[in-house]
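Certain chains of the assembly are absent from this excerpt, and the rest are unmoved.
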Amino acid sequence: MVHTETISLNTKGFCDIINITPAVLSCVKQSSVADGLVVVFCPGSTGAITTIEYESGVLQDLKDALERIAPSDISYQHDRRWEDGNGFSHVRAALMKPGLTVPLVSGRLTLGTWQQIVFIDFDNRSRHREIVVQVVGE
Amino acid sequence: MVHTETISLNTKGFCDIINITPAVLSCVKQSSVADGLVVVFCPGSTGAITTIEYESGVLQDLKDALERIAPSDISYQHDRRWEDGNGFSHVRAALMKPGLTVPLVSGRLTLGTWQQIVFIDFDNRSRHREIVVQVVGE
């Protein structure tokens, strides 16, 4: 059985980290799948999906780490060519990747107590996003 | 067909890298699935799953890289707020992500000769872990 929905989001960009766990759980409920897996995927080249404890301190720590890995204030060839100004967004998204797969067991995602599924918008402007949630199982 | 098991581990924390390939293979055998995919997932916000050649030199090289990306000796807002001391663990886990999906073909994982599935415990203490292994297929 395959069930697919999308989650609509409005983001602020600039490493906006949004907790989408409640929305993913709602898609799981709609699916009537009890055992299987849930794929969460961001269409687009400037976003990523991961998990984190959704606590403002560590969210800032993750942003600081990404600023070290792909700084927003250095020169990118993407920007010199296209003048988009979001070269750092593309690099961060390629490194962190657009999807995540989580097992579903007896109707529950196998997340840890404080572990939340988040969408990160790396773009350099506010964006509307449609995140894909797909439930595959029985 | 969906088959789920857990792998019990005791880790030392501090970037302890554990080869879980034999345990994953044992779950695959128990599943009686021949073709499909295997999802390996860490419940919790301070661990990750990836693959690597399980050789002590390159394991240390990976630890050194993570120390550059999210150093253990700088200040984290998570620690100032919660005094857990494991801000670096959370950041590393969010960057590397908690899961991995590997195709299963005719009863075999499609790993390369030296490629092993590993769990990395980024926490700042020894931990007991229950890693989820889910086999989906026919």
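For clarity, chains are labelled A and B in written order, and residue numbers in each chain start from 1.
Quick note on the criterion: a contact is a pair of C-beta atoms (placed from the backbone, for glycine too) under 8 Å apart; a residue touches a chain by one contact, two chains touch by 3 or more.
The shown structure was predicted, so the numbers you read here are calculated from the model rather than taken from an experiment.
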> With 2 identical chains placed here, what is the total number of copies in the full complex of this structure file?
Replying inline: 3
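In this text, only the chains that are shown with their structure count from here on.
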>> Centroid from C-alpha atoms only, then distance subunit A to subunit B, rounded to Å. What do you get?
In response: 19
> Touching subunit A in the complex: which residues of subunit B?
Replying inline: 1-2, 4, 39, 41-45, 69-70, 76-82, 87, 90-91, 93-95, 97-99, 101, 132, 134, 136
> subunit B touches which residues of subunit A in the complex?
Replying inline: 35-37, 50-53, 55-58, 60-62, 65, 68-69, 96-97, 100-103, 105, 110-112, 114-115, 136-138
